[in-house]
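Structure first, then comments.
Note that one protein chain of the assembly has been removed; the remaining protein chains are unaltered in position.
The block that comes next holds chain A.
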Amino acid sequence: MDFDDSGSDLAFRQEVGSWLDEALRDVPDQEELSQSDREHWSRVWQDRLCAGNWAGLSWPVAHGGRGMDALAQAIFNEEAAVRGAPYPLNGVGMMLAGPTIIAHGTDEQQARHLPGILRGTEYWCQGFSEPGSGSDLASLRTAATRVDGGWRINGAKIWTSNAHNASRCLLLARTDPDAPKHRGITYFLAPMDGFTVRPLEMINGDTEFNEMFLDDVFVPDADVLGGVGNGWTVALTTLAFERGSMALNLWVWARQAVDRVVDLAVARGLADDSAFVDTVGALQCDAEAVRIGSMRMLGESRAGGVPGPETSALKSLWAGVVQNANRLAVQLDEAGGVLLDGDGAAARMRRYLRARAHTIEGGTEEVQKSILAERVLSLPRSR
């Protein structure tokens, strides 16, 4: 077992690093920016990725990508995260929509959408979750009824990142209310004309997610992806890409969260407290375990294996590190963090509150544990 980059991976890492250093030269530290400024830089960053031919890094060459594998994508994402690069504004397009359309789309659909994603002109959002369907996604109730030439869709979606910037939506809707719940779903590449998008204010004041309301929205037949009634299978493909892409650089965020709390304690002269040292020791163990576990996952996947349920363990560890590190940072503040006018206190509280989402988004902590219980321990389904 060898944890070093191979020669070609190392060369690629260096190529990526040089490009990033140059491309990030004028980009400010994102942690200190307002949400609207962060969004501005996310758009700039997306354009730079497209111009630099990085958008389709792990897409097949035949579809305009560079044909590299998940490890190469991981190297890019790691190097970008280490340097504090902005989130690209069309992550859903590059990491979810493109790969799903490549896997399930017709030639016509691929020709219609893939070039726009690579050029950075077609932004996407993901219309899966609903107010009544979170972890139990297959219970979704947004309804599509047949009309001449397509479908009329009614319903509501929620937790939609970036809906206010997107022109297209990966939309799940129920096309057969009488079929078993996993069978009656169809996957649409829906144009967002007629969607009502409303921002959701989160507990930290940000509005990165939206609600979407669909009232008699028309979607043509040409936008059905993977066949009517086959939406669950297609959705699982998207979710697999989502899990895969999420796992690539989680470890960087875990390490940075620990860095921040240690730096804060050092600056305040609190870093010698034995309880603090012990907590940092525990955080370091878990943060490193995320990094090493990610390497092993990518190694297995390059060796031809499929990432297993252990991915759930990594997500769980990562969420724990980031939540605990951010809570600790708040608690190091004056009066336990409740005086928000202290130096940097509001930003720390914002990060702490944002981290509460980590055990909810992308599969709740409870869903991750269920996956481990069922697929690693072979325990019966508990739900």
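By definition in this document, a contact is a pair of C-beta atoms (placed from the backbone, for glycine too) under 8 Å apart; a residue touches a chain by one contact, two chains touch by 3 or more; residues count from 1.
To be clear about the criterion, contacts and distances are computed from a predicted model.
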{"item": "Choices \"Sodium:solute symporter\", \"Acyl-CoA dehydrogenase/oxidase C-terminal domain-containing protein\", \"NADH-quinone oxidoreductase subunit M\" or \"ECF transporter S component\" - which one is the UniProt name of the chain not shown", "value": "\"Acyl-CoA dehydrogenase/oxidase C-terminal domain-containing protein\""}
{"item": "Touch criterion as defined above, residue of A:L189, A:L298 or A:A345 at the omitted chain", "value": "A:L298"}
{"item": "Chain not shown: contacting residue from A:D216, A:D259 or A:E334", "value": "A:D259"}
{"item": "Residue of A:S6, A:S34 or A:T106 in touch with the missing chain, whole complex considered", "value": "A:S6"}
{"item": "Identified contact with the non-displayed chain, of A:M94, A:L118, A:L248 or A:L317", "value": "A:L317"}
{"item": "Contact footprint on chain A, counting only the chain that is left out", "value": "1-6, 9, 71, 258-259, 262-263, 265-266, 271, 274, 276-282, 284-286, 288-289, 292-293, 295-296, 298-300, 302-303, 310, 313, 316-317, 366, 368-370, 372-373, 376-382"}
